[in-house]
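Every protein chain but one is kept in place in this view of the complex.
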Amino acid sequence: MGPKYAPNLRSRLAPLVLFLQTGFIVIYALYVEFEPNAFTYGNTSSKLYAEFQDVNVMVVAGFGFLTTFLVRYGFSGSALHLLVTVIAIQWSIILNGFESWLQSRRIRIDLKSLVLAEICTASALISMSTVIGKTNPVQLILIAILEVSGFILNGWLLQTVLEVRPLNCAMQLHTFGAFFGLMLTWAMYRKGSETPFEKEKVDRKTGLFSMFGTLFLWMFWPSFNSILVEHGERKLRIILSTYLALAVSAVAAAAVSVFTSPRGKINLDHIQKCSIAGGVAIGVSMSVVNLPWVAMTIGLAAGVISTLALRYLKHHMLLAFECHDTCGVLSVHGLPGLLGWLAHLILQINYMDDLTTAIRFAVFHICTLLITLSLSMSMGLITGDMFKWNFWKPPQDRECFDDQVFWEFPDLAEKKRKGKERRTPYALKPFMSL
Amino acid sequence: MGPKYAPNLRSRLAPLVLFLQTGFIVIYALYVEFEPNAFTYGNTSSKLYAEFQDVNVMVVAGFGFLTTFLVRYGFSGSALHLLVTVIAIQWSIILNGFESWLQSRRIRIDLKSLVLAEICTASALISMSTVIGKTNPVQLILIAILEVSGFILNGWLLQTVLEVRPLNCAMQLHTFGAFFGLMLTWAMYRKGSETPFEKEKVDRKTGLFSMFGTLFLWMFWPSFNSILVEHGERKLRIILSTYLALAVSAVAAAAVSVFTSPRGKINLDHIQKCSIAGGVAIGVSMSVVNLPWVAMTIGLAAGVISTLALRYLKHHMLLAFECHDTCGVLSVHGLPGLLGWLAHLILQINYMDDLTTAIRFAVFHICTLLITLSLSMSMGLITGDMFKWNFWKPPQDRECFDDQVFWEFPDLAEKKRKGKERRTPYALKPFMSL
Partner (left out) sequence: MGPKYAPNLRSRLAPLVLFLQTGFIVIYALYVEFEPNAFTYGNTSSKLYAEFQDVNVMVVAGFGFLTTFLVRYGFSGSALHLLVTVIAIQWSIILNGFESWLQSRRIRIDLKSLVLAEICTASALISMSTVIGKTNPVQLILIAILEVSGFILNGWLLQTVLEVRPLNCAMQLHTFGAFFGLMLTWAMYRKGSETPFEKEKVDRKTGLFSMFGTLFLWMFWPSFNSILVEHGERKLRIILSTYLALAVSAVAAAAVSVFTSPRGKINLDHIQKCSIAGGVAIGVSMSVVNLPWVAMTIGLAAGVISTLALRYLKHHMLLAFECHDTCGVLSVHGLPGLLGWLAHLILQINYMDDLTTAIRFAVFHICTLLITLSLSMSMGLITGDMFKWNFWKPPQDRECFDDQVFWEFPDLAEKKRKGKERRTPYALKPFMSL
């Protein structure tokens, strides 16, 4: 790695991050305060805390470790991810409070604000999964900020124009995130990506780290889907539906993976990613799922479609559409999100006796999807166009998927300097640092 | 690994899994529904959720990562484990609802159904630990289904014949699982196993992954033991007892491990497995433990016995009884389960003033154990006999404990095909897949 080619981020990342953080603190100082009278026992906030921690684990550790499967990208996968997450959360809190600010010039935050911010951030993390390894931290942070803004705008549009319920808006995160990400990676396509990048691979140990992320997503997904729902029968239904859908999609992922493998072997990548497809699909459709077998069927369909897409469509997307999707977001969030939308449509119409109401609902439901898709895709396209310039100093092709471009590895550096160091032990400064 | 020897699971695993899953969905469609009026605040279900997630983490991530200590078996340990778990859970929910089905033709599920299903599944995972690495996924799934059926049958027998309380039946999972597993691995014994298998070893990193599983089991064990108990003084007692017993058995494991090592070193395997022996023993005896020191003494005894058994007995079992117990289930669950049973007997008799009642209780308690042991051992034996045939295409000896038999490793394959690929980049399909 010749030092003259490695982009030096010192003059960009540090100022950007400090500028954003200072800006956030100023905005918080001017307008944000703690919600008083919250968190008394029996109150919503107090009941929310354990579930908030589940969602927190998913967003911070689950999504983060999911991307450590790349053999030389673990530091970025887990730690850079934390940086992007905390910036996106602070930004989401501000944007989500914008309406309240318009009314009273104050934004009052409680646990629910944090939960909503985590959901918005999850949407940004989904989008980013398409371009990780091919972008630098500066790009990732700005992409996350734009995606979060777009997602919150989308929610506001849906609520204002179509009067979609807040819960259903929040659950568009999968669809919005996936299609934003797909257009983003399409716009940022690098020539030559049809052959795999040199370091775009996994090994036994990184596969396990990634499995750790998967399992935490898988286990806590019922909390993710149910956290915005008030306690009561409906919350239990959503928890159980999500659990069953996840269980079935894990089974479906394994079955389809073996079935489509010529040598009858399972692909760990399929298990890791498609096991959670059921949670995505049920998340989008959960408000109309009233029976266990319906949840299971949705989970089965999601698992099958997701695994097939990851096995066949992902490669096709790359070659035919020049869309290099690092984590297979189309298969994991995009298609299951659409499937959930379809299931919602079918189930809702099924409950209706009246054709007119059914048609009216269908039109409404299609509009919801159209707004989400068009906003996400256009914003993804614009974002991608903005960030493909060399101005941003993205890593070169042979530096892609490599932590060494952005992370200090003094142990490696030391080896080269060894002879010198033997004589001048006083000089070797960061001996314990990574 | 010659491809002609590697068993191709495509024609077995995929159909089996899809058949089971479709069957489950059909049964759920016909008979299973969500419990209405559950999960209102203050209600059992709602209070259960945080503890349910602890148990879920134990069963899905804890047990799974515990078996990643084998150096080339991490993918199977964590991901195959997930597959078996979700199938066993769906099956357990059906079987646990059988009685309700007999009465009303409906099975109503709530969070408690899921908790019970996880406990039954844990029993199956304990049994499977004796044969992992030497079986294929088809065998593992069928074994889990049979074990779960046996365990639920055992609970039904104990409740019907002896009127044992449901909590005490559930806590037989350790004894039942361990002795089922022991007979299973005895029946499936392979000639030549007295020398270790080629890949049956650990390294520094897999030791740490396994430690991760241990710690999650260790930390959440108080939830596991107390989850079926109603809130109140007794629940607190069980939580604290379990915590203290676990703490003491971790100490005992370290002490015995050092003491029995000629060079005075600790064995990580002992810490990983015997630290949780206290949780097993206290789980079986907890309903009669009223004082902290009693819990600690049980934990101490469990830790000492478990570590001694893992150090000496395990090898003896292999050589003298041809019982190759991969995870040392006899030491970790079997003997501590028996110890807990004995502690229960002694403590209960100790509380009784009257000799007649004491003798009556002793007979009742011995019968409980006898039923559990005879059912588990006979079912384990039958299961083992069924699954040792070559019809199931088990991995050959030199393929044992190796992920490569069941998992795609395209990175390895690519290396061989490298020259060809350079020329035809279009052909390399699953480049990103594992």
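Letters A and B name the chains as they come in the text, with residue numbers starting at 1 for each one.
By definition in this document, a contact is a pair of C-beta atoms (placed from the backbone, for glycine too) under 8 Å apart; a residue touches a chain by one contact, two chains touch by 3 or more.
Note that this is a predicted model, so its numbers are computed, not measured.
**Q** For the chain that's not shown, point to the residue among B:151, B:216, B:341 or B:387 touching it.
**A** B:216
**Q** Among A:212, A:243 or A:341, choose the residue that contacts the chain missing from this document, as touch is defined above.
**A** Counting the whole complex, the residue in contact with the absent chain is A:212.
**Q** Which residues does subunit B use to touch the chain missing from this display?
**A** 42, 47, 50-51, 54, 69, 194-196, 200-205, 207-208, 211-212, 215-216, 218-220, 223, 231-233, 235-237, 239-240, 243-244, 246-248, 250-252, 254-256, 258-259, 261-272, 275, 290-293, 296-297, 300, 310-311, 314-315, 319, 326, 328
**Q** What residues on subunit A make contact with the chain left out of this view?
**A** Considering the whole complex, subunit A reaches the absent chain at 3, 6-11, 13-14, 17-18, 20-21, 24-26, 28-29, 32-41, 45-46, 49-50, 53, 56-57, 60-61, 64-65, 68, 72, 74-75, 78-80, 82-83, 86-87, 89-90, 109-111, 114, 137, 205, 209, 212, 403, 405-408, 411, 425-426, 428-434.
The criterion applied here is as follows: only the chains that are shown with their structure count from here on.
**Q** Would you kindly tell me how far, in whole Å, the mean C-alpha position of subunit B lies from that of subunit A?
**A** 33
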